[in-house]
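Apart from one protein chain that is not included, each protein chain of the complex appears where it belongs.
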Amino acid sequence: MRYSKTVAIHIPLIIVFLFALIPLTWLVLASVNPAASPAAKIPSRMTMENFGRTFSGRPLHWTLNSLLIAGSTATLVLFLSTMAAYPFSRVRFFGANILLYGLVFLRTVPVSSFMLPIYLIFIKLNLVNTYLSVILTLSVLNIPFALLLLKGFYDTIPTVFEEASWIDGCSRWKSIFRIVLPQCGPGLAVAWFMTFMFAWGEFLIPLILLRKIELMPLSVGIFTTYGEYGVVNYGLLSSMSLLYAIPPILMYILIQKNLVKGMVGYVKG
Amino acid sequence: MSKKILVFSMAMLLVGALTVTGFAQKVISVQYGEPWKPIFESAIEEFEKTTGAKVDRMLIPYGVVFVEKMTLDLAAGAAGDVIMVDGSMIADTVEAGYIRELDGYVKDWADWDQYYPAFQAMGSYKGHAYGIVLETAANAILWYWKPNFEKAGIPMPWKPKDWDEVLETAERIKERVPGVEYPLYIPMGSKWGEGATCCGIYSQILGADTSAGDRNRLWNYTTEKWIGSSPAIERALNFYREIFFVRKLSPTDAMYAPDVWGEWRRLMREGKIGIGQGGSWEWAEFWPEAERPPEEERGELLAWAGLPGSGHPGTPPIQTISGGWTVAMNARVKDPDLAWEFLRILNSKERMAKWLGAAGKLSMRKDSAEVPEYAENEFLVEIGKLLPYSDYRDALAGYATVSRYVQQAMEKVAVDGLTAAEATEWYNNKLIEEFGKDKVETIK
Partner (left out) sequence: MRENTKLIVGMLSPTLIFLIFLLVAVGWAFYASFTDIMLIGPAAKSPQVIGLRNYERLFRDPFFYNSLVKSAIYTGSVVASQCALGLFLAVLMHHKGVKIKSAVAAAVTMSWIIPDIVKVYTWGAFVHYEGTLNSILRVVGVPPVRWLSEKPLGVSIIGNVWGGTAFSMILFLSALETVPPQFYEAAEVDGASSWQKFIAITLPLTAPVILIDLFLITIWTFGYFTFVYGLTGGGPGHATEIAPVFIYNESFRLYKIGYGAAISFIMTAMVAMACIGYLILLRRMERV
């Protein structure tokens, strides 16, 4: 590559790199600063005290709750939409597109307008104050997007192998497990990851459906710390935010390779 | 031998059954916010010990918008047996059928007479008692940061006599002390919510005109109408316009920060505010517990002045307002007697006075003065002298809506720069749209 072209490509990339990282740098600096404020400063003295408080007691407990909620939601959504996306991709049936996009549009109705009925439903089912209520709600909210992604991903997988297996006497269900799903790794990974991220970050739904502070996920916990004593404690908040950001980052590192491949589902959707 | 075993095991079963039924029947749920944890925890402990019943704690954590969570829980029918209702929302909550009347209980409760009539009224609606006031304060006093006053050469103790003097002092700070970002901070706008009304403009409206004929109120008690337009409302809005729009004495960003309370307290204790209007509870709460200086050191940095009236004829020298949280009983409560027992234990003389003294909050009971922990608190004695100048919100059904429109009218002048007359007209129209023409009046 010519030198000038290399420069032309790298300069904008470096600018974007800095733009993306500078706000996050403050977060890291503030977490070890005993006198943290919104100002960007190199701390005059480093402290691990904020992390000490973060990795003890309530925050750690909240993290486990978040993992349980987000992990279960992602798994449940993946399980349901893996099945449901298949007919959308392989079978022509009446109203398929209307159903698929209808579901996506249903999700454009702002959640705050139907929060009360969701709450009422769970009271009727006697499930208020359980993880299950939060997991079910978050799952329902995420199925449409996962469905869209996986349907698109199935579309990219050639049908010839399946058809060949039917001739060999393989049942349709069996062919899905033996032939289709093994080729879907990246799509499944991305669908799981996107749902996990959404559920991990969700604040309003657990806040309303749960009432015990021990059951709350970290998103609510961080908010709690925000207003603790009515005073913003930037250092503690930053260290908690870092703790809160670690699991999605780890997940990202794990599926990094698959992310670009898996997005094909949307590309072909 | 086997007979003995039989009798023994029968007895054990019986005891077991008794304890099981005993526990299964006697449970009440108590829903409270984390700021009130100390007093609720101590009451729960005593309640469980004396009654043998169990309390299901429903704690609403810090940082969560308490009123919204509580209201949604009530609407869904999932709130606790004992709940907290802000004094300004008693009427709307009663009208919604959410809370239970307490007349039968307070009648036989000796302590009820210890509550000043104004505070009995705060928890009542149409002459019936619904909530017991838990705490009160002077919601609007003028805090000032002494080092900034020194730098600006303003003599202390500062005792402003009218609004103009407040504005002029703030301008002087703005000119002479460059480090001050907010020469005059007053809660404003919809993100502050009820805080902008009760710690903000309400005291200005009350102090803008004489109290004759309810000219300085939001509700006219004689005609039983909301006041959509009056000189008092217009003057108060104009005061906000002067601060935010004309003289630029306060940038608006802090009024919309992610946590407005936290930001306001941080700005104050870092000396970035000249004069700040807020509640008397801030004496302690400007600092997080771990950093809070002892009282003498605080006195070197921070002082307060009563908020003056507008200076128009017939207005008071000092004006403030008192609100407060109440504890109430859910209308769906299964065992009201047990819930009342909890309320009684919670609101006992000693517990109340000790907690109020420790938290720097004013008492609504006469007998608190008999408890040393309260009576010997110098700050509370001083603040208590403001109570004769204090007034109450017109918390009738619909108040929550009215208050919201007041906050939006503040934004009209402070952010959009409408004149006070235009904003008042806007407010008047909003009220008419909400309640109808025959429920809204204009005072000339």
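A and B are the chain letters, set down in written order, and residue numbers restart from 1 in every chain.
We take it that a residue touches a chain if its C-beta (ideal position, glycine included) is under 8 Å from a C-beta of that chain, and two chains touch if they have at least 3 such contacts.
Predicted model only: the values in this text are computed from it and were never measured.
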Partner chains on view for the chain not depicted: A, B
Pick out which of B:T71, B:Q114 or B:N428 touches the chain that's been left out of the picture. B:T71
Among B:A232, B:M255, B:I273 or B:L346, choose the residue that contacts the chain missing from this document, as touch is defined above. B:M255
Of A:L68, A:L132, A:C170 or A:M197, the residue in touch with the unshown chain: A:M197
Identify the residues of subunit A touching the omitted chain, counting contacts across the whole complex. 1, 5-6, 9-10, 12-14, 16-17, 19-27, 30, 37-40, 80-81, 83-84, 86-87, 91, 93, 101, 103-114, 116-118, 120-121, 136, 139-141, 143, 145, 147, 172, 197, 200-201, 203-204, 219, 222-223, 226, 234, 237, 241, 244-245, 248-249, 251-252, 259-264, 266-267, 269
If the hidden chain were put back, which residues of subunit B would touch it? 68, 71-72, 74-75, 89, 92-93, 95-98, 181, 189-191, 193, 251-253, 255-258, 397-398, 400-401, 404, 411-412, 414-416, 433
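The working rule: only the chains that are shown with their structure count from here on.
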Here the gap between subunit A and subunit B, centre to centre from mean Cα coordinates and rounded to Å, is 39
Partner subunit B, residues of subunit A touching it in the complex: 37, 115-116, 119-120, 123, 128, 207-208, 211-213, 216, 220-221, 223-233
Of all residues in subunit B, those that touch subunit A in their complex: 31, 34-35, 57-59, 61-64, 69, 72-73, 75-78, 258-259, 261-263, 265-266, 285, 287-289
